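Here the complex is missing one protein chain, while the rest keep their positions.
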């Protein structure tokens, strides 16, 4: 598998599905990159767990206000029409189903929508943050991820082997090779890289890829 | 029983037990009168269920702002240092034990602290408001009431016969004849009108009055 | 993204019969009178929406607002804590005639159930109403030696809310004690419709002073000259 999308391209593809005015939470780390690739004319409203709606880009170096950070503890700025609120209200937005989209990273996603993205096992210091809350409540819970682990194992699997973040919660997965919906506890293939055969894609996927209609080409710009 | 305290005097007596800076909720109707009789140099901070802390007296006629009312829907004014908040926060203050005192009216109080003050039975339109919440959470739940009903029956009883507002919730009762604590599910007499014998007081009380120490004279100014 | 709509009729145009409708306000304080009256206008013109379950602390006063909805025959059921008022005729008559249902909920429990609906908490335990008629049939549980009543979240299809300021994203402030249930209802309803005394531009509300963030708001209409239920009642206005 020589050709695959870069992280930026995966984030770009995920960004194309975010509608204007959608309320969106981007998980810390890789998912934060999605904000950069909103199509022209569309403006999502970004939520961060620590109590800010409608924040913007990072400030310039040296311009940071450390009272104004996101869930990843990175300095942010505000857009007009922002709001501050406390943590219980912030998670009322999450748990109460008020977010349109949450986009998260993953260690493993199972065909039934189970997600493992918070713990790689009992070693070290465990830390969960808001991940277990975010997988509940958003109208769409999407994952962006490389299709395989660094050592070549599938990240899309029949059953998760790592500690779960949530049960049956993921609805769409954007990978470095494909876009896959989770429907009726099955991976339904929607898009794949144009040069990639279904057989080759299946070979690096840990559970059956179901085809229920046309498979579109997954085309991303060079970024 | 010819001599008894007026409602204003009962309210005056209850007001003497409110310390400076106490957070107090006064039930709608008769209990609201307590606010008038705070001793000089003491200022309680009054809470109303509909989301105001530190309100003051009623405005002059014609000066009402109908967005600024108390739980009884009467127009109020603000003192410096007031705060507005929504209903869930308001009842967090109540249920969460943040009020020092709640003073309520009563149809019946039982010796175990049960209170009936919201319904006189199945006739008419039932209405409960915040009464059932107020009896939980305030550090002291006090009742002010005539010692007897208008037709001469005791309001302090062994068991309530009317629908309950709360179970075992009342800690002190200020009546037209006496001040009575509820301790270990018994009425403990603390004060009585100076001209009133214990026998006569017991005769108009529906459960045993226990005496565990000195009984002070219940002296109130003419109001 | 601009949640502003042109007028009151547009704001309430798609409210269906048979839904659960939260209405902000405590007595007249915070009552969205103009939105309610627009809904009554629509009902009179089209017969829709009827058969409503209305959720409010009270059940109307005089002949305006919720009382006028009841008079008009739009309300099948009230969920409230205190269906009494200075002039409670509208509800009282229908209730005593058996023409309107009542679910009576202690005020703090009502607030917390609505808050839970907005916050995705399907049930919680409260000391309130334990041992009383209003806990009949509800599960109880003991925690740390005290017994509590289990209560369920309360959601609605639509909330009608009165705000002071709104920006185009639906960030809201309220006026004085008119706040009461409105921030909770805005979060607990699928569609939240707001009448604001003034719509300001984006950035016109300090992010520190936003009481209801726009994520809870779907539609905003400006009603600059909003009337107070209490004042209308005292003027003897009958809307229905």
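Just so it is clear, A, B and C label the chains in written order, and each chain counts residues from 1 on its own.
Heads up, the rule we're going with is that a residue touches a chain if its C-beta (ideal position, glycine included) is under 8 Å from a C-beta of that chain, and two chains touch if they have at least 3 such contacts.
Since the structure is predicted, the reported quantities are computational estimates derived from the model, not experimental observations.
Looking at B:136, B:155, B:172 or B:192, the residue that reaches the missing chain in the full complex is B:136. When the missing chain is restored to the complex, the residue among B:82, B:125 or B:162 that touches it is B:82. Annotation: of A:27, A:51 or A:206, A:51 touches the absent chain (contact as defined above).
Across A:38, A:54 or A:165, the single residue that touches the chain missing here is A:165.
Mapped onto subunit A, contacts with the missing chain fall at residues 48-52, 65-69, 73, 84-88, 90-91, 94-95, 114, 119, 124-133, 136-137, 163-167. By the touch criterion stated above, the residues of subunit C touching the omitted chain are 112, 116, 119-127, 141, 143-144, 146, 148, 152, 173-174, 176, 207-209.
Residues of subunit B in touch with the missing chain: 20-21, 23, 43, 45, 47, 52-54, 78, 80-85, 88-89, 91-99, 136-137.
Just so we're on the same page, only the chains that are shown with their structure count from here on.
The most distant chain from subunit C is A, comparing centres defined as mean Cα coordinates.
Spacing of subunit A relative to subunit C, judged by their CA centroids, is 36 angstrom.
Centroid to centroid, with C-alpha atoms defining each point, subunit A and subunit B lie 56 Å apart. Chain centres here are Cα averages; for subunit B and subunit C they lie 30 Å apart. Across the assembly, subunit B contributes no residue in contact with two or more other chains. In subunit C, the residues touching two or more other chains are 115.
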